[in-house]
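Yeah, one chain of the complex is gone here, protein chain that is, but the others are all in their spots.
Moving on to chain A:
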Amino acid sequence: MAVMAEPVAAQVKRSSLWSRAFESRNFLGAMFMVPAIAILILFLAYPLLLGLWLGMTDTKIGGVGRYIGFANFVSLAKDSVFWLSVFNTIFYTVAASVVKFAIGLYLALLLNERLPFKSMIRAIVLLPFVVPTVLSAIAFWWIYDSQFSIISWVLIKAGLITHYIDFLGDPWNARWSVVVANIWRGVPFVAITLLAGLQTISPSLYEAANLDGATNLQRFRHITLPMLSPIIAVVMTFSVLMTFTDFQLIYTITRGGPINATHLMATLSFQRAITGGNLGEGAAISNAMIPFLVAAILLSFFGLQRSRWQQGGRD
């Protein structure tokens, strides 16, 4: 008996090794993850680390760099253009995000009213977000043209100004001009995602408040805002992230000019690394953005935590 049983057992063992592997969650899971993980490690995780390393080298395009420690950061700390770009980035992010939030929330509340053709209006509102940013930025470029700006033309016809406004030639005009273009692009995203949040608030809450004699403002202050605050946190974190790392709008409309007045950290790093060929220095500028991004992500993380706790959900 024992002599016969052995090869059978071995056979069973061999076949079950395969089948067990294919039934094992861990093995199958690993197999399913291969395509995604391979791409993400090669083109996301590795470049992220490589970028940190490049920031500490003096690599030029087409050359091999050597390790120079924090020398790039030391020279950036004395570089007034770099500090101007930091200021511009913060100004651009704060100014655009505040207005985007205000108009976006207002638009979301308007769209939440009883309206004819509501879904069509919603579809149209989202258009600026759908259309390629560079292509709509070209339209803004033309709107801001120094000789043929339609805004100047209208204002002159209305008798409000006498000369064409130099939108992109003056530092502060240029800064506000790109902020407006960014607001134009970002409002739809904020409005539509907040609208989705508004639609999840149960109408019975408003009915109860109505019975208690709450005014419009009280309903907004004590129901809408608290119920919406978790999604506001997430939406605004995304919005801040996108604005802070913006590149396309600036590159299209001003290329950082006039005299670096609208250079963001992203456009400056492109200019130094790709146009100027100093990969190391450009990478150092990119890396300088990371602390701000981490702060924004942490904010989002705690925003999410709070939302789960507020809604009484688990983990």
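One rule holds for everything that comes next: contacts are C-beta pairs under 8 Å (C-beta built on N, C-alpha and C of every residue); 3 or more make two chains touch, one makes a residue touch a chain; residues count from 1.
Following the convention adopted for this analysis, contacts and distances are computed from a predicted model.
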Protein name, per the UniProt record, of whichever chain is missing from view ("NADH-quinone oxidoreductase subunit M", "histidine kinase", "Carbohydrate ABC transporter permease" or "succinate dehydrogenase"): "Carbohydrate ABC transporter permease"
Touching the absent chain when the full complex is considered, from A:Val74, A:Leu225 or A:Ile274: A:Ile274
Residue of A:Val98, A:Ile124 or A:Leu225 touching the missing chain in the full complex: A:Ile124
Residue numbers in chain A that touch the chain omitted from display: 22, 25-26, 28-30, 32-37, 39-40, 42-48, 50-51, 54, 59, 103, 106-107, 110-115, 119, 121-136, 138-143, 145, 148, 150, 153, 184, 187-189, 192-193, 196-199, 203, 206-207, 210, 219, 231, 234-235, 238, 241-242, 245-248, 251-252, 266, 269-270, 273-274, 279, 282-283, 286-287, 289-290, 293, 297, 300
